[in-house]
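I have a structure I would like to understand better, so I am pasting it below and will then ask my questions one at a time.
With one protein chain held back, the other chains of the complex are shown just where they sit.
For subunit A:
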Amino acid sequence: MAAVAAPTRAEVLSLFRSLLRTAKQFSDYNIREYTRRRAADAFRDNRALADPPAAAAAFAEGKKQLEVARRQAVVYSLYAPKAKSVMELKVQ
């Protein structure tokens, strides 16, 4: 990872959008909400990351998490229970 250039703004935004898109694909209410929230919080916390190696490391971590989320969104969809969480149903 040494001497890796910091990711461009466009690359960061694209990664963020991919994570949010993948988060939406989780069939499980809690995992879906968590993935979205955790990604948003991580990008917000790292917004001021100026140091290029640190920014590159955070970017690489984000890409790794995206791969995990993509695989797991598929796994979750394969075994999704028929009934939804009460949180996804309309309030009576």
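In this section, contacts are C-beta pairs under 8 Å (C-beta built on N, C-alpha and C of every residue); 3 or more make two chains touch, one makes a residue touch a chain; residues count from 1.
Definition applied: contacts and distances are computed from a predicted model.
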* Which of the following names does UniProt give to the chain that is not shown: "cysteine desulfurase", "Ribonuclease P protein subunit p30", "PRELI domain containing 1a" or "Trafficking protein particle complex subunit 2-like protein"? -> "cysteine desulfurase"
* What subunit A residues would touch the chain not displayed? -> 26, 30-31, 33-35, 38, 41, 65, 68-69, 71-72, 75-76, 81-89, 92
